[in-house]
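One structure, as structure tokens, below. Some questions next.
The complex appears here without one of its protein chains, the remainder shown in place.
Right after this comes chain A.
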Amino acid sequence: MSTKPDRSTKPEAAPAQPAATGRPDGDTSTPLLKLDELKTYFPLRGTFLDRLIGRESGWIKAVDGVSLDVKRGEVVGIVGESGSGKSTLGRTLLGLAPATSGAVTFDSRNVAALKEPQLRQLRLRMQLVFQDPHASLNPAMDLRTAIADPLKIHGITHDPDDLDRRVREVLEVVGLSPPERFLDNYPGELSGGQKQRAVLARALILNPDLLVLDEPVSMLDMSVRAKILSLLGRLKDELGLTYVYITHDLATAKFFCDRIAIMYLGRVVETGPPSAIYDDPKHPYTKALLRAIPDPDPSRHVPRDLPRGEVPDAVNPPLGCAFHPRCSMAYGPCGWEGRDLRELLERRWTRIPEEQYERERAVIGELARIDMPASRVEVPAGKGYQGGDVVELLETVRADAPNDPFWHGVHAIQAEDGHARVDFNTPHDPVLKQQGRVQVACHLWDPELAPRDGPAAASGGDGRDRAQQ
């Protein structure tokens, strides 16, 4: 509450704000925002019966153990595919989604543990800009009311003249000038870029320290994107803001961020300065993302070894490294399991002639029995077949594609009564480890796990060969 008198004079003092803050976290050495093993799980709505008897039907692990520091004045980019949990991470930062465990320390207070009334106080200093500027403005409110609303919510001022003056100022700051032209407009009467500027104005009128930008430009067209991003960059310097920039767009992240964290399935797989990540990506997922950036030169046809398949199910993420089923460089310790075997078989069966498929399919019994996250599965034999037949089939499959990374993870295949037992290597969870200028969570870079031939050889290994076929 003690900051309030200070705030009432702030708009004028805004450009000098970094110097003016006498807060204990004013220096750049201690992070403004610190995430510590943050987890956000959402309960899965099960079937009617599950709900009736109160059985828990699982959790969607949207954010699964993220640790990250954001220093004052820094722009930290959080990059990932859809479904990687980056937006949930942003919402958890602000306390809009409840954290399951871990801590979000903002200004020496744990946001994750605060109750709603205390959070409301904290929201004076941390604001969110949404992806869709149209949907995040109330269609029944003109800009004057919408932008002044945060001031009224926090009781900073109710004086109409003061409100009017501040709204005009902040509209000028975000480049909606002259303000008279926009004050009485409804959001429906503005263009996308103007709406996003209005959303920014609404976020900035409280003079926050931290702005979480959740894909702020992805709904805007290209020409407007650059303008909004350069506006954001200018505002950061002028108002001393700190940004968490959530995006799926590596190109803007490179241009905009001081540091980037690449997220995959709720975890950070690689983090470091953009220059290091773009020049020498370490994690196979980062490499794949960078390869996926469209190439403006149509004559150059670069083999894009894009990850196969989709982002896996966040309810039952793959064992070990979550990226291993899609990774061309995966090997022994990455966490191979029963579901990968099923996928391997199904992938094979879509390629072979139909009669061969019929023959092979008959050897194996119910596929659902191997479709589980376990390091040891029993592959049931089909009607009239024995465990030995299954082993034989699996060996044929291996002989046909010995380079598939899957086989690095198979420890042993044994025939048993009525089924074949497949033992996989023990899965290891990758953790972020310093590697040059970046931190990367990948077994290829973990000296303790001793990759097949060392990372250098692995990066030029079978993944490339396959891509060039």
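Note that a contact is a pair of C-beta atoms (placed from the backbone, for glycine too) under 8 Å apart; a residue touches a chain by one contact, two chains touch by 3 or more; residues count from 1.
In this text, contacts and distances are computed from a predicted model.
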Report the protein name recorded by UniProt for the chain absent from the figure; options are "Peptide ABC transporter permease", "RNA polymerase sigma-70 factor, ECF subfamily", "Cytochrome P450 107B1" or "Sarcosine oxidase subunit gamma".
"Peptide ABC transporter permease"
Out of A:57, A:108, A:121 or A:396, which is the one that touches the chain we can't see?
A:121
For a quick check of understanding: of A:39, A:72, A:168 or A:248, which residue touches the chain that isn't displayed?
A:168
Absent-chain contact - pick from A:132, A:313 or A:343:
A:132
Of the residues A:154, A:254 or A:291, which one touches the chain left out of the display?
A:154
Given A:107, A:142 or A:280, the residue that touches the chain left out of view is A:142
On chain A, what residues meet the omitted chain?
94, 96, 119-121, 123-124, 127-128, 130, 132, 135-142, 144, 149-150, 153-154, 161, 164-165, 168, 183-184, 199, 202, 206
